[in-house]
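As you look at this complex, bear in mind that one protein chain is not there, while each of the others sits in place.
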Amino acid sequence: MSSIYFIALPLLFGFATPIFAKFGKNGIAYSSVLLQASLFLLSIQLFVTMDKSIIEVIAIAPPLGIALILDNVSIFFVMLFTFLVLMGSLYYLKLREKNPYQNEAKFFILINMLLASAIGLVLSSDIFNIYVFFEIAGISAYILSAYRKTPKALEAGLKYLITGAIASIFLVFAIALIYLHLGTLNLALISQGFTALESDIKLLISLFLLIGFGLKVEIFPLNFWVTDIYEGSDAFTDAFFSAVVVKAYLFVFFHIVYLFLPHKEFTLFLLYLGAVSMLIAEIVALRQTNLKRLFAYSSLGQVGLLFVAFSMQEAVSITAGLYILLAHSLAKMVIFLSLASLFEKYKKEDISLFKEMNSPFLRNIIIISMLSLLGIPLLAGFVGKFLLLKSIAFSGLFVLLGLLVLASLIESVYYFKIIGFMFSKEERGEKFSLSTLQRAVLLTLTLGIILIGIAPFLISDFIATASSVMIDVRSYQNLLLGAN
Amino acid sequence: MNIKRDISTTTLSSFTLSAFFVLTVLSILLQNIPQKLFSAGDSLLKLNSDQGVANAVTTVVVYFRGFDTLGEIAVLFIASFGIGLMLTSQTHGDKNKVKSNFMLQLGARLLFPIIILFGVYVMTFGHLSVGGGFQGGVIIASAVLLMFVSSNHFHLSHRVVEVLETFAGISYVMIGLIGLIVVDSFLGNFLPHNISQLGLLLSGGIVPIIYIIIGIKVGSEMSLIVQNMLQRSDND
Amino acid sequence: MIGLILLGTFIAVIVIAFVAITQPKLPDAIILSMGVGLAAVVLFVLFQAPDVALTEAVIGTGIGSLIYLMALKHLGEQK
Partner (left out) sequence: MIEGILEYLNQTEVIKTIVILGSMGLFFVGLFGLLSQRHIIKVFISIGIMEIAVFILFIGLSFQKGLTAPMLGDAHTSFVQMNDPIPHAMILTAIVIGMAVLALGISFAIEYYKLTGKNRLDQMNEMKH
C-alpha cells in the first residue's frame, strides 16, 4: 500500500464531485464519508503492517524530486486526522438536515481538501511542496470560514485570507532564500547544509519561517486575528480548524525547527513565547462571554502549551506534547461539535446558553472534555500535562513551571464558571436530545479521552517511538537521502 | 486639520516600521549575496536530456515537480468554486447592461477564434517552446472574457464547462495513479520518451498530455471565474 | 547594457508602485498596479525567464487587473 492515496483520493474525489452529484445531495455526502472511512481503515492497516518507515517517491527520487515519508510520527498524525475528519463528517450527516447549507455538496469537497492538505503537510519532505499544501489548507479554510455568507462569516474569511496571504509571502521569501543559498528544496539536504550558512542569513530565514508559520500556528504575538476567525466561522468549522488544521501546521513547524534550527537560543525563545502566549490567552479568555471566542482563546492557550512541550527538544517532552495534542484534538472536537448542535437549537452563542441547556448527555461530555483540557487525573489531558511538568521540573526551568501552573489555574477559573452555569438552578427549556449517530460520534470521542486517561500504557509505546522518531534528525536524513 | 494630523501619524508610523524592517533585511541580504552554486536545478537540467522535452521549465513543472502542480490545480479548483459559491446570483436578467456597439461585437467575433487558436497553440506547444497549460488556459479564458464584454447574449454552458473541468481533473489524478501502477511512482512518466523524438508534437511521454489537461482545467476554471465575476455585475 | 536597463526598470517600477499605493483615486491605482505587473514582466524577460514572464503577463497582470476592476465596480470609491 502506498501513502499517496491519502492525498490523491481526496483530490480525485474533489475533482469528480459533479459525477457524485448525479446521485443527489446524499450521494456526495455518503460517498465522502465512505472515502474518509476507507482512508481511516487504510491508515490503520498501514500502521499495523508497517515495520519500517515507508518512503514514497513521486516522479523522480529525492533529493531532486518530491517524496512522501511515512514514519512512526507521521502515521500518528495521519491516523488522527483521518479519524477526526471521519467523525466530523459523520456528525455533519445529521447536522445538515436541521440546517441545510446553501451548497452542501461543496462543503464535503472542502473538508476532503482540508484532509488531503493536512496529510500532505505532514508527509511531504520538500519545502516547496509544503508551501503548496500550506496554500491548499489555507484556501479551503478561508472558504470554510466564510461559508455561511453572513457578514460575520465573510469578515472572518476576509481577515483569514489577508493574514494567510501575508504568511505565504514570507514563506515564499524564506524558501527563496533557502534555495538561493543552499541550492536545494529537500528537507534533509537543507538540514545538512543549514548549519554552514552565515548566521545573518540563518537569522533572516528563521525569522521569515517564524512569521510565515507563526501566523498559521496561532502563536503570540501573531495570533491577534485568530479569535475573530473562530467567532465568525461556524462552530462546526471551528472543530476542524482547532483539531486538524492547526495541528498539521504545528507539526510541520516543529519538524522544520528540529531539522533546520535546533539552536538552544532559538528554541528557548520559542519556549517562553509559548508560555507567554498561553498565559495571555488564558487571562483574556476570562472576560469572554461568546462561547466560540472563549474556546478559541482556550485553543490559543493549548497551542502555547504545545509550543512549550515541543520546544524543550527532549524525547520526554515531545511525548508529552503528542499526548497533549491528542487530548486537545479530541476534546476540542467534542466541544465544538456539541456547540454546533447547541447553537442550532438555542439560537444563541452566549455563555448563558449553558443555563438554558437541558441535555444531560451533552452536559456530561462537555464537562469531561473541559476537565481533560484542564488536566484532571484519569482523563487524557492529565497524562501529557503531567509528563510535561515533570520534564520541565527536571530541566530546572522553575520560572516556566510557575508560568504554566499559573496559566492552568486561570484556565480552571473559566472552566468552572462554565460548569457552574451548567448546574445553575434556573428555568430550563424542553429536553434536547441528539440523534443516535451524533451521540455515537460524541461518545466515541469522549470514550477516547477517558480510555487514554485511564490506560495511557495502551498507546505509550507507540507515542514514545513517534516522539523519538520526530526528534531523530539523522535517521530522517538517512531515510530521505539513502533512497536514491 | 485634526483628520490630516491623524492620517499623517498613521502614514509616518507605518513608513518608519516598514523602513526599519526592510532596511534590516536589506543589510543582511547585501552582506550575503548568494554565489552561484551547483543546485538541484542543474542536476535536473542534466536529467532533462532524456525526457524529449525542449523546454526545461515545462519538464520541471509537469514532471519532476508535478506533484506541486497537482496541488496548484487543486488550489485553483477550490478558489474557482469558492468564487462561484460567493458570487452565485439568483436572478439572471441583463436589464442594466449597456448595449455594445456594432464594431465591438464584430471585432470580438473576429478575434475570438484567433485568440482561442493562439491559446490552443500555447497550450499544446508548451513542451517545445515558451508557454504551456497555465498560460494557454488563461488566454482561452480571456477570449471568453472578450465575448462576455462584447455580446449581450453570450453565456457559457455550465454543463459543458463542468464536464471539461471534471474530465481534466480526473484524468490528471488518473494519469498519476497509472504511473503508480506501471512505473511504481505517482505521476511517473510511463509513456516512451527520449531525446530522439525531440521536436515531435508527442515527444516527452506524459508531459505534453498532462500540460494539455492542465490547460483544459485552467481554461475552464478561469472562464468560470470570469463568468461569475461578470454575471454578478449584471445583476445589481 | 543589462545593468543600466535593470536599474532604469527598477527605479520605474518602484516609482509606479509608490504612486499606485498613495494614489487616492482607485481607478488610477489599479491601472498603475497593472504597470507594476508589466514592469515585472520586463524584468523577468531580462532575467531570461520567458515562462515566468508570460505567466505574469497573462495571469498576474491580465486576470489580476480584471479582478481589481470588477472589485472596483462593486466596492466603490475610497471614502
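Think of it as A, B and C in the order they're written, each chain with its own count starting at 1.
Please note the rule applied: contacts are C-beta pairs under 8 Å (C-beta built on N, C-alpha and C of every residue); 3 or more make two chains touch, one makes a residue touch a chain.
Since we're looking at a predicted model, the values are computed, not measured.
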* Asked: In the intact complex, which of the depicted chains does the undisplayed chain touch?
  -> A, B, C
* Touch with the omitted chain, as defined above, among A:Ala176, A:Val316, A:Ile351 or A:Ala440 -> A:Ala176
* With the full complex in mind, choose from B:Ile115, B:Val130 or B:Val173 the residue touching the hidden chain. => B:Val130
* **Interface with the undisplayed chain - residues on chain C** => 1-4, 6-7, 9-11, 13-14, 17-18, 20-22, 26, 29-30, 33, 36-37, 40, 43-44, 47-52, 55-56, 59-60, 63-64, 67-68, 70-72, 74-76, 78-79
* **Residues of chain B in contact with the chain not shown** => 10-11, 13-15, 17-19, 21-22, 25-26, 29-30, 33-34, 36, 39-42, 44-46, 48-49, 54-57, 59-61, 65, 68-69, 72, 75-76, 78-80, 82-83, 86-87, 129-130, 134, 198, 218, 225, 228-229, 232, 236
* If you put the missing chain back, which residues of chain A would it touch? -> 128, 131-132, 135, 138-139, 142-143, 146, 149-152, 154-159, 161-162, 164-166, 168-169, 172-173, 175-176, 179-180, 185, 228, 231-232, 289-290, 293
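Keep this in mind: only the chains that are shown with their structure count from here on.
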* Asked: Once you find the CA centre of chain A and the CA centre of chain B, what distance in Å lies between them?
  -> 31
* Structure fact -> chain B to chain C, mean C-alpha position gap in Å, rounds to 18
* Quick one: chain A and chain C, Cα centre-to-centre, how many Å? -> 38
* **Contacts with two or more other chains, residues of chain B listed in rising order** => none
* **Contacts with 2+ other chains: residues of chain A** => none
* Structure fact -> Residue positions on chain B within touch of chain C in the complex are 55, 57-58, 122, 130-132, 134-135, 138-139, 141-142, 145, 222, 225-226, 229-230, 232-233, 236
* Asked: Given the complex with chain B, which residues does chain A contribute to the contact?
  -> 2, 4, 8, 11-12, 14-19, 56-60, 63-66, 102-103, 106, 109-110, 113, 116-117, 120, 128-129, 132-133, 135-136, 139-140, 142-143, 146-147, 149, 179-186, 198, 200-201, 203-204
* Asked: Mind pulling up the chain C residues that touch chain B in the complex?
  -> 50-51, 54-55, 58-59, 62-63, 66-67, 70, 73-74
